[in-house]
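Excluded from the complex is one protein chain; the other protein chains are retained at their positions.
Letters are used for the chains, namely A and B, taken in the order the chains are written, and counting of residues starts over at 1 for each.
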Amino acid sequence: MLSQQIQASKHPPELVVDVMMAVQEHYGYLSDEALEEAAAMVGMAPTKLDELATFYTFLYREPVGRYVIHLCDSVICWMDGYEPLRDHLCKKLGIQMGETTPDGLFTLLPVCCIGYCDRSPAMLINKKAYGPLTSEKIDEILETLRSEAAETTPS
Amino acid sequence: MAETTNTAYPQVLFANRKPDRIATIDDYRKNGGYEAIQKVVSTLSHKDVQKIILDSNLLGRGGAAFPAGLKLQTVADDAPFPRYIVCNADEMEPGTFKDRVLLHADPHLLIEGMLIEAYSAKAEKGIIFIRPEYENAARILEREVAIAEKAGFLGKNILGGDFSFTIDVHRSGGRYICGEVTAQLNALMGKRPNPKQPPPYPTEKGLWDLPTVLQNVETLCCMPPIIRNGAEWFRNLALTESGAGTKLYGISGRVNKPGCYELPMGVRLSEIIEKHAGGMPEGSEFKACLPGGASTRYLSRAHYDMPMDFETLKAAGHRLGTAAIMVFDQKTCMVAATLNLMAFFARESCGWCTPCREGTPYIRDLLWRIENGRGEPEFVDILKKQCKYLWNAYCAFAPGAVSPVEGLLADFEDEVWAHIHQKTCPFKASD
Partner (left out) sequence: MPKLIIDNREITVPEGTKVIEAAERLGIMIPRFCYHPALGSVGACRVCAVKCLEGPRKGIQMSCMIDAQDGMKVSTTDAEAVDFRKHVIEWLMLHHPHDCPVCDEGGHCLLQDLTVSGGQGVRRYQGPKRTHTDQHLGPLVAHEMNRCIQCYRCVRYYQEFTGYEDLGVMQIGSRVYYGRFRPGTLESPFSGNLIDICPTGVYTDKPSRYRGRRWDFERRPAVCLHCSLGCHVTVSARYREVVRQEARFSESVNGHFICDRGRYGFPYVNLPERPRSARVDGTETGWEAALKIAGERLESAAWKTGPQGIAVVGSARCGLETQGMLKRLADAKGWRGPVFDIDPAAANVRTAVSRLDSDLRVSLREIETADCIVVVSADPLNESPMLAPALRQARRNGARVAVIDPRPASLPFQFDHFPVAPDDLAAAMAILIRKCADKEPLSELGKTAVRSLRGVSDGADIPDADGLAALYDDLHDSRRPVIVCGTHTAPPEIPGMAADLALLLRIAGPRAGLFYVMPGPNSFGAALLSDPALSFGDLVSSIEEGETKALVVAESDLFGSGIDWDRLQNALNKLELLVTLDYIDSQTTRAARILIPTLTAYETPSLSINNEGRVQQSPAAFRGGDPIARTGGGEHPPRAFRRDIPGREMGAAWTALPTLGGRNPGSAPVNLTAWLGDAHPALTSLPESSDFPPDGVRLPLAENAGERFQTDRFSHGEKEEDALTLLVADSTFGTEELSSLSPILKELTPSPCIQIHPEDAAEFDLSTGDAVRIDTGAGTAVLPVQTTDRIARRVLVIPRHRDLDDRLPRERRTVLSKTAIRKATEDA
């Protein structure tokens, strides 16, 4: 699908972010090899892709968990309890900001305002928004995702 | 939430907004949707459309408030083809969520707005540049664009005329700077999204060096109603002489009913807070607000009754920005709030020019020291100097970044000094 779009495009570099996103979707993150694969698809030098991959928030050059939690730390969420929620999440997952749980399920990352200030405090998990959050709601969400993961992962 | 409150004011952009439901193409058409483009294609020249938009005094809703009609007119008659329309749905200004609400309410309004813009710029390709956090909206748009195409409003020879136009949805990788016009065009071309100082202007040499008109979602959504009802009608929607149209005010922070409200341009701040946003919570008093996102100056108590319009705020030395009103109460530490904003800017600076790249983390560090009881008296002068010199940065990012700091130093300097003298945050101490 994407390769068709690339072929049809007069300017393949316009699709470079989409391609990186798709490759990331497939491999979980943009390893060096994944980046090279994406580069080959759009006919650009790997360096040119790395210039972008290291620029954007939602392209990951390091391994991330199955669920990437982006917890909003901008001013409204901060005012509405970002710090205690962050501490709660860290404690609950047993990781610090920027880390991934040992079971590979969750990665915790900060993110700037995600545009859910009317539902703050808010977070994104795999680009899906949740808010307004409380510790209890977070526990619930994590539990749901854990069981979802357990169901879809062949044991 | 929002939709129940303000029946008193005409709902133009939110005419089809329903709780928890996206307006379908049928909903949209029932209320006169796609009549504007019909009128445009069958009766108006592209110059006519430009004239109407210009006369309507529609100012860009993305924050810069540049007249939308004027921008269209900067596309030269003999400018090359193909030309592009870019819809800036990269709503990343902290506190701002109006475009998200609008996209979820009535996607076809945007599609028709883009059609009108495209017709008047003689563009044949439209791109919606959307932030990755709005994946849901991106999917809605892709779906509705396909529906519009099927209904004959997009594609070749629209409504039987010789006007052709298509729309692609482009998902960003996610960075604040991508909201800046020239950075956004670089991003669309697969380049690093650094801003690029004009000339040439995007309407002259934008995407792939071809004329490109970029507008905010809300700006484009204003166009179909303007075409349907006329420029004068639109101007008269505002409460102030200087304003035009309605405006989506997004209000958040210390209010009872945070949300996005469509109100006439120039409505007073006090009215927005008290009437529409349900007032402030028990025990909270208005201390300040950011009137239009993180890159505006704080409005203090003195401006509580300010008519919220681009011109009135400008006259008072402020900016309406995105009209994302963030309300702070007396229990909020303004140093800490400003530190949070500065941390955002320091993290999002693209790193192109020195003042922004190095100055924003510098200011963040000073504010962090002050907030954490390590402030020194000379920091205040250093801060003032840093703010002043960040205005000499390459693009508007750094001047925006220092706006809250300037506001802090102008209206809450005593709070800063209290931190320094007490060697702790007074708000923490009192907790």
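In this text, contacts are C-beta pairs under 8 Å (C-beta built on N, C-alpha and C of every residue); 3 or more make two chains touch, one makes a residue touch a chain.
Bear in mind the structure is a predicted one, so any value in this text is a computation, not a measurement.
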Which residue of B:332, B:349 or B:403 touches the chain not shown here: B:349
Of B:39, B:331, B:369 or B:384, the residue in touch with the unshown chain: B:369
Hidden partner chain, touching residue among B:17, B:175, B:205 or B:276: B:175
Of A:29, A:55 or A:78, the one touching the omitted chain in the full complex: A:55
For chain B, the residues touching the chain missing from this view: 175, 192, 197, 346-355, 357-362, 365, 369, 382, 385-386, 389, 392-394
In chain A, positions touching the absent partner: 32, 35, 44-48, 50-51, 54-55
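Assume only the chains that are shown with their structure count from here on.
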Footprint of chain B on chain A - complex, ascending: 10-18, 20-21, 42, 44, 48, 51-52, 55-59, 70, 73-76, 78-79, 111-120, 124, 127-129
Chain B - residues contacting chain A, complex: 1, 91-97, 99-101, 131-136, 170-176, 187-193, 208, 250-254, 258-260, 290, 294, 324, 326, 328, 332, 337, 340-341, 343-344, 347-348, 350
